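One structure, pasted below without further comment.
All protein chains but one are shown at their positions in the complex.
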Amino acid sequence: MYVAVKGGEKAIRNAHKLLAKRRRGDTSVPSLTVDQIAEQLALSVARVMCEGSLYDEGLAALAIKQARGDLIEAAFLIRAYRTTLPRFGYSETLDTAKMLIERRISATYKDLPGGQLLGPTFDYSHRLLDFAMAAENEGALDAVESETPLNEGMPRVTDLLSDEGLMEADPLPEASDAVGDLTREPLSFPADRDLRLQNLARGDEGFLLSLAYSSQRGYARTHPFTGEIRYGEVEVEFFAEELGFNVKLGAIKVTECQMVNQFSGSAKSPPKFTRGYGLVFGQVERKAMAMSMVDRALRWEELGEEQTAPVQDTEFVLSHSDNIQATGFVEHLKLPHYVDFQAELDLVRRMRAEWFAARDQQDPYAQTDLETGKEAAE
Amino acid sequence: MTLPVSKSIAPDEGSYNFAYLDEQTKRMIRRAILKGIAIPGYQVPFASREMPMPYGWGTGGVQVTAAILGADDTLKVIDQGSDDTTNAVAIRGFFEKTAGVATTTSTEDASIIQTRHRIPEMALNSNQILVFQVPIPEPLRFLEPRETETRKMHALEEYGLMHVKLYEDIAKNGHIATTYAYPVEVNGRYVMDPSPTPKFDNPKIDNMEALQLYGAGREKRIYAIPPYTKVKSLDFDDYPFEVQSFDKPCGLCNAEGVYLDEVILDDKGGRMFVCSDSDHCEERRANGHLGPMAADPAATLLSGGTQEKGQ
């Protein structure tokens, strides 16, 4: 029973007990372990790390278990945990050119230095349900020919284009410019690209996917080519003030996507390709691609384009990308609102009474029961 | 060399800072509160943190309360005027757990009152602080969705759009169709959203003795009304601001001039109107005030808080 008026405390306690029971499900089925989730639902874990904005596979797996598989709820658990962590500073810039590569593809060249490396991908799989997986023991897996990740001679495609002068320079911020951080300063507009990328990296995969899709269908066409998608491990370094040099904190897996888009150029500078950039934790390729397309669309002003579509509207995109915010506000409509509803009830009743009174004045033969506002003919 | 990514989870240390927020976050919020007080009605941006409850469920109010709360405070939390509504219970429990402060349902005994959608009926005093949970702090938001635009409008004190909207309501409906979150002008300068309290409560925020703090977590804004500040509900000479009045007293405690909830008793049109401010109602009944339906079986169910609380 939904108790809005009295006995709230008891109702909440009971709801929590019931939730715990439903989360566990049938106790004759073994409980999931966090390691099983981390190992076998790795893409869910990656999404939760992305949107939860914290790289920790174990915690993300735990959050998925606790959230009964609801990934937005899991990301929310991670965000709430993340806020309580002490901050020691900012890491050095990741160098994705030095990535230990597990997958690397380019749609712009048939072959390129370092080659194409398909890696673990659904891309060319037939989407046929594999009923063998329903068995308790899946059986032995086929041996993989070469599983060693590559980290030699894998220049980024955008760097190859840059060498030829065909790609716009990477508009890096000045070293003196502090990089923004929307978790420390509230977002204000206009927002620069550093803040936009941070916002998109934490943003909802579905929202970015739809926005990117809309740009392909003519709502701000940016003509993207997948310059490169690379997935693998990069080292995270931190400059330790007291030691005076960089310390390696560990390695994280990221997916980087660089879209190559149509041209910019002017009387002063020759035509060049333009960039859209996406970088996310884990193998979350769909989101990295969507992010790079949305990033490119949001750059319309700087590239002298016209604003015609929602995907280009910085304030609209950045204000609504965060699913933790979105889900909170949409779901808060479940909270009791009866005080405000009472005020609305009162007004609509008065307005109806006035409406009927006015009509009766015009047409004295119309019969209305003012008490209920119901017309007699009904 | 690469280090293996650890999948091991450290056991929860289980100890959060007093009132959950870390000290740096509290300082940041405290600075925003001081700015809000110095510029009454102006929405101060602050770096709202993710809280362990969803955005939209009072994270702004919770952060403000956490930043001001001290060990000797007595906290009251209400939602819809009642201490026992689900979200009020959840937030009160949060502070009992993380700050260990005393809590109360008595308006009089509280030093800090966090509220959603109501202001207590009893006049608050100068030792009290009223903290509002705010969903959309921008009063102009439904007229102009862009923050870049509304910020300019506040800077230029350009509130014509709001007056046009209210006047269009009158032309269309014969009434201003805003019944809650009714916009006010603070100290003759900023137009402000008093949070979604029914406009019945607007007169209470004018010249209030207690300090009022407003927190919007998802929208990352804090604002304030210092004590004894002139707060005017927007209106027109020919359509002066007026509050809703109820033609019956509270069915339980016979109070008049208070905000009432309509409770549907059956599917045959049976209704009962009872105080939205549950503490006010209980206090009155304890002092012997009885309403026309106090003896009705339905009343026992509605006022059954004592019964539930005893368990």
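Points worth noting:
Lettered A and B in written order, each chain numbered from 1.
The criterion applied here is as follows: a residue touches a chain if its C-beta (ideal position, glycine included) is under 8 Å from a C-beta of that chain, and two chains touch if they have at least 3 such contacts.
Quick note on the criterion: contacts and distances are computed from a predicted model.
Per its UniProt record, the hidden chain corresponds to "Phosphonate C-P lyase system protein PhnH" from the list "Succinate dehydrogenase", "Phosphonate C-P lyase system protein PhnH", "3-isopropylmalate dehydratase large subunit" or "Spermidine/putrescine import ATP-binding protein PotA". Of the candidate positions B:I37, B:L166 or B:A181, contact with the hidden chain is made by B:I37. With the whole complex as reference, residues 17-18, 23-24, 26-28, 30-40, 42, 44-45, 67-71, 126, 151-152, 154-156, 187, 189-190, 211, 224-230 of chain B touch the missing chain.
We adopt the following convention: only the chains that are shown with their structure count from here on.
Averaging C-alpha coordinates per chain places the centre of chain A 32 Å away from that of chain B. Here chain A touches chain B in the complex through residues 3-12, 34-35, 38, 57-59, 61-62, 76, 79-80, 82-84, 86, 100, 183-190, 233, 235, 248, 250-253, 315, 319, 324-325, 327-332, 335-340, 342-347, 350-351, 354, going by the rule given at the top. Every residue of chain B that touches chain A in the complex is listed here, in rising order: 1-3, 5-9, 16, 20, 22, 25, 45-52, 54-57, 59, 79-82, 84-90, 93, 116-118, 135, 146-148, 173-175, 177, 179-181, 196-200, 218, 220-221, 244, 259-263, 276, 301-305, 308-309, 311.
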